[in-house]
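There's a structure below that I have some questions on.
One chain of protein is taken out of this complex; the other chains stay put.
Which chain is which? They are A, B and C, in the order written, and residues in each are numbered from 1.
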Amino acid sequence: MQKILYFGRLSDVTGKSEELLDIPVTVETAGALREWLDTRFDASGALLDPTVRIAIDSEITFDSAPVHDATEIAFMPPVGGG
Amino acid sequence: MQKILYFGRLSDVTGKSEELLDIPVTVETAGALREWLDTRFDASGALLDPTVRIAIDSEITFDSAPVHDATEIAFMPPVGGG
Amino acid sequence: MLRISTDPIDTSHELRQFEKLADRAGGIVTFSGQVRPHASKGAVTTLFLQAYSPLTESGIESAIAEARTKWALDQVLVLHRTGEMSPGDTIVFVATASKHRRAAFEAADFLMDYLKTAAVFWKKEKTETGAYWIEPRDEDYKDAARWAEKEPV
Partner (left out) sequence: MLRISTDPIDTSHELRQFEKLADRAGGIVTFSGQVRPHASKGAVTTLFLQAYSPLTESGIESAIAEARTKWALDQVLVLHRTGEMSPGDTIVFVATASKHRRAAFEAADFLMDYLKTAAVFWKKEKTETGAYWIEPRDEDYKDAARWAEKEPV
């Protein structure tokens, strides 16, 4: 089980701000996770948007990063400042 | 009787921060008053210094300004800010 | 010092504490930002601010560290509120203390630019017509860009 976080407007798309998930073994990278989740939520590409960055265990990372060792994976739309 | 004010370091030279004076009728202008007072206090030119400005009734003025109608005459060394 | 919390910010209390901390520094600059009552989409009823710990904190700490290398600062304080707020509530309080007032002014200004453009927050304005996630304004980016172009005095 891994914790997935959806920040900002993404929580409107997914209907939740976080969830615990079993990521399928075939979904190996952050990029693959984007695609799998986008389909799962019928998000019409909201999670694929390149301005949406992914953080793995609180480190901003690339789409090529492996996800199966991660504890927490966050999807972060552009930050708006305080 | 007219009120004369000595601000900042001038009060150290004159030994007072203000006084009431009868200005002699022959001392007609702010410039003449400078000279008369400088001599009177043995101020070695401290009151003649062009950076010392004169205010008559709270208005900065020139050495040519007449002094006999004034209520309050102030000698102001350069201001140092707060 | 940095504190991110859903608790209301009492700027008056914070200034008093900061003055004690910055004992005789010379000059203290503060900025406090309040929730605006009006947005482009109408009157604001609530503002919701979301942070992501510890990413939000580490980003702000980096900005504080950068300010400390740019300017000679005796003390720095950044308080940021998160969660649900009402118009007039204080969202952010920044305080800088320095012997030189220019340093205190510029550092506070710099930190506010970071907080308003690059800090890891997401915010949602609830207005009469609905709720909207707010993306950064162009004006904010322009403000932040000033620091790249110019050397601090």
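Here is the rule we go by: contacts are C-beta pairs under 8 Å (C-beta built on N, C-alpha and C of every residue); 3 or more make two chains touch, one makes a residue touch a chain.
Note that this is a predicted model, so its numbers are computed, not measured.
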Where the missing chain makes contact, among the chains that are shown: B, C
Touch criterion as defined above, residue of B:Ile23, B:Leu37, B:Ala55 or B:Ala70 at the omitted chain: B:Ala55
Candidate in contact with the missing chain, chosen from C:Leu55, C:Leu79 or C:Ala104: C:Ala104
Where the unshown chain meets subunit B, residue by residue: 5, 7-9, 12, 17, 55, 58, 60, 74, 76-82
Missing-partner contacts on subunit C, residue numbers: 11-13, 15-16, 19, 23-37, 87-88, 99, 101-102, 104-105, 108-109, 112, 116, 143
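The rule is simple: only the chains that are shown with their structure count from here on.
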Centre-of-Cα separation between subunit C and subunit B, whole angstrom: 51
Chain centre separation (subunit A, subunit C; CA means) in Å: 28
Separation of mean Cα positions, subunit B and subunit A [Å, integer]: 78
